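Below you'll find the structure I mean.
A protein chain is absent from this complex, but the other protein chains hold their places.
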């Protein structure tokens, strides 16, 4: 089996801050677990804003993206990876605008589902680190989980680490240990899934059969209408 | 290998509505993929509100929960499952209060991490269906991903299905197909992970070594201070 | 002018914790600004889960709610108030289930918009305090802003205070000062708006005229199609 590769995307323009520190710790976890790793420093790349082709024509968006800049270079690294860890600073409770632009542009990878039947991020393993001086960690992380899962990525157990303070994150034990676990788990699940090549999304569904099946199951429930539900609520437990 | 079991939690007090329909479709996907299934109808159980023991003493919260009601019965089913699919209606952009109470009480399962080194939900595979008449699907699903991942659950690729309309969801092709994929993927990943018994969270981390490693890596970056970053922003690319 | 009244809803079953402390501080701000105040301790009331009548028939939900319990008592206090401050603990990044049940049941107040042309919460001034031992403050507060604004409430400037730590919030200067400002601002805006009795939502809109107006404005823009937008993106700035 060839060794899985984990890419760590570092979202901060500052490379001495807390998100960078936790990115290194997650990378260490992935290396200790036996994966290859590479850090992508977003601020080294020019990535222009998405222009929303998909809203003009859903099939207009595909990889490679029509915009000429550095996005496709990052995309190549993501496509050839098995796992992705995004470590981001928090600006106003959320990823910074330049990180959001990367997420927007990654539509061109996901939308290949419609062109080829498989997202170019399908089946990859993703996890998230968010650090800020103040609130916003769960807003950011829940958001990233939703987006990467919508790209077709798996999210392994305990795939989150965060820090919400001006203080040095290296003094925050749980954040450090969680980040190390992120590296471990992204690598561990990437190894387990390495040989799973079939797409994780299927269009091969008998829609009419599913409708009939469901209507039949619902009818068996013989559920009471609203009036009985009100009576039940008022009649005690 | 024994057959994995997928539990579907249905959150609606109405059992003829859209969340119930998609719950059946996800169940069908899991059965077609070869898993055992069981639907838990939350509204059949009395579950009292969490009283926040963990804020008095973080070790006070453990399984079984001290509150005497039906929670521990549901918990037994969750503990013995390999996969969990939560299908919930949306009330004000979020899970209803009675579903949130179940999530609150599940703290007693997760907190066993501190007692025994392993969350009682560690390594299970979880996915989510949210239906409402109006907005709130992504708010609900991103939230549920964050919570179940924090319990220690894996989230497989394409683990979300939703519907935001008064209309019958059985006329919403993508929602039906997504729900079927949820059933397939929760079962598929549950099978792959069936023999993975080691906890997915480790406390076995050399904290001091990680700090030193990280400080060393950061120092190698020789990153420019703020002044140079401003100059770079203003000097073009 | 009669004195505005500010109701503070305290969501914690524990009345010695951080959300209670900040509730008192916000109350003090409102009193110092010249408002009447009352604290509602949610855990003193029995509030059963919402049974979703509105999904069976949108006109079935109205005030008073058909479920017999203590909800209508709290509702009376809310209806007669000018300002509402909700102080809540955070359970899994969000309001606890029993607080969410109150929000769900308040649908019966908001839905009077459809019965009488005015939400029973229309024009009230609302603000939010969220405290927890860990993450979730912005998830909780952004959520509450969306819900209360959807009830028809105004949200005054600086209407948020939070704390994400096990430590005593009385040592967290910004959280204390923010909470005091919440009291001040809810009272200040309540006074300013005291004589504004017209509903803040109007159905008196000429829909067809608005459509024509908008189509005319859009046509004047003579916007370029997708191809030109791609060219512009690639032509540099």
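Should a chain be cited, it is by its letter among A, B and C, assigned in written order, with residues numbered from 1 in that chain.
By definition in this document, a residue touches a chain if its C-beta (ideal position, glycine included) is under 8 Å from a C-beta of that chain, and two chains touch if they have at least 3 such contacts.
Computed from a prediction, not measured in an experiment: that's the story for all the values here.
Contact with the undisplayed chain is limited, among B:53, B:187 or B:210, to B:53.
Within subunit C, the residues in touch with the undisplayed chain are 13-16, 20-21, 24-25, 28, 46, 122-123, 138, 141-143, 145-146, 149-150, 152-160, 170, 173, 176-177, 180-181, 184-185, 188-189, 192-193, 196, 200-203, 205, 207, 210-211, 213-215, 217-218, 221, 223, 229, 237. Mapped onto subunit A, contacts with the missing chain fall at residues 12-14, 17, 49-52, 54-56, 89, 91-104, 107, 133, 139, 143, 146-147, 150.
In the full complex, subunit B touches the hidden chain at residues 48-49, 51, 53, 56-57, 60, 66-68, 93, 135-139, 141-142, 162, 164, 225-226, 229-230, 233-234.
In this section, only the chains that are shown with their structure count from here on.
For the copy pair subunit A and subunit C, the superposing rotation over Cα atoms measures out at 180 degrees to the nearest 5. In summary, the pair subunit B and subunit C forms a contact in which both copies contribute largely the same residue numbers, shared numbers making up over half of all those used. Work out the mean CA point of subunit A and of subunit B, and you get 14 Å between them.
Of all residues in subunit A, those touching 2 or more other chains are 138, 141-142, 229, listed in ascending order.
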